[in-house]
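For this depiction, one protein chain was excluded, whereas all remaining protein chains were kept in their positions.
Take a look at subunit A:
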Amino acid sequence: MEFIDLRNVEREYRVGENIIKAVDDVSFSLTQGTFNVILGQSGAGKTTMLNMLGGMDSPTAGTISVGGEVISGMTEKELTDYRRTKIGFVFQFYNLVPNLTALENVQLAEEVCTDPLDAQEMLERVGLSKRMDNFPSQMSGGEQQRVSIARALAKNPQIVLCDEPTGALDSGTGRIVLRLIQDVARDLGKTVIIVTHNAPIAEMAQTVIHMSDGKIAEKKIHRHPKKVEEIAW
């Protein structure tokens, strides 16, 4: 079985009388240590996918297993533990805790997981060794996103989930951030899943899951993914 394995996953939402299928019979698998993109327009069901993979939501049918562990059907508490130890999150809007410095935001990860990486080292890796004692409000968007990446990686997770990581950044900064995710994850052997509507980013990925209307429209495997610099934005 692959590292991440989804079988006939469904997610229904009840809105009043209507039942909306956000994710409809989706099956795919991803290999450990790869760089993957889930691509789709808004409403395609990609955020629901992200939520389920991230342990914030559970499918109404089907199974999701990660590293041999079935996470669909876990209790709220088990899911929290799953997020705590297995998942590193990078948000579109960084979501740094405004009251904590860059270093402290990364240290936050140390507190929750069992086998954290050194916070200072992580910040050095993302090139912020000089901004460690700054508060988020004193940093640019790109810098904040890099802190966010350092925070996700410091947890030493199995999967780094990124939700539109470049969505709030200009293209130049976006590239830097993407390369950073790619490089660091590769160095540390992490599986990366980026959820985005930005098609060019998909060219970086080894696997691309293209979603549309809650279903997989296309699954593409790039034997030779492009480098960030090669992507036409």
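Basically, contacts are C-beta pairs under 8 Å (C-beta built on N, C-alpha and C of every residue); 3 or more make two chains touch, one makes a residue touch a chain; residues count from 1.
We take it that contacts and distances are computed from a predicted model.
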I notice the complex is incomplete. Of the names "NADH-quinone oxidoreductase subunit F", "Class I SAM-dependent methyltransferase", "FtsX-like permease family protein" or "Succinate dehydrogenase cytochrome b556 subunit", which is the UniProt protein name for the chain that's not shown?
"FtsX-like permease family protein"
Touching the absent chain when the full complex is considered, from A:136, A:174 or A:214
A:136
With the full complex in mind, choose from A:40, A:54, A:142 or A:225 the residue touching the hidden chain.
A:54
Tell me which stretches of subunit A touch the chain missing from the display.
47, 51, 54, 56-57, 76-77, 80-85, 87, 89, 91-93, 95, 97-101, 104, 107-113, 135-138, 151, 155, 163, 168
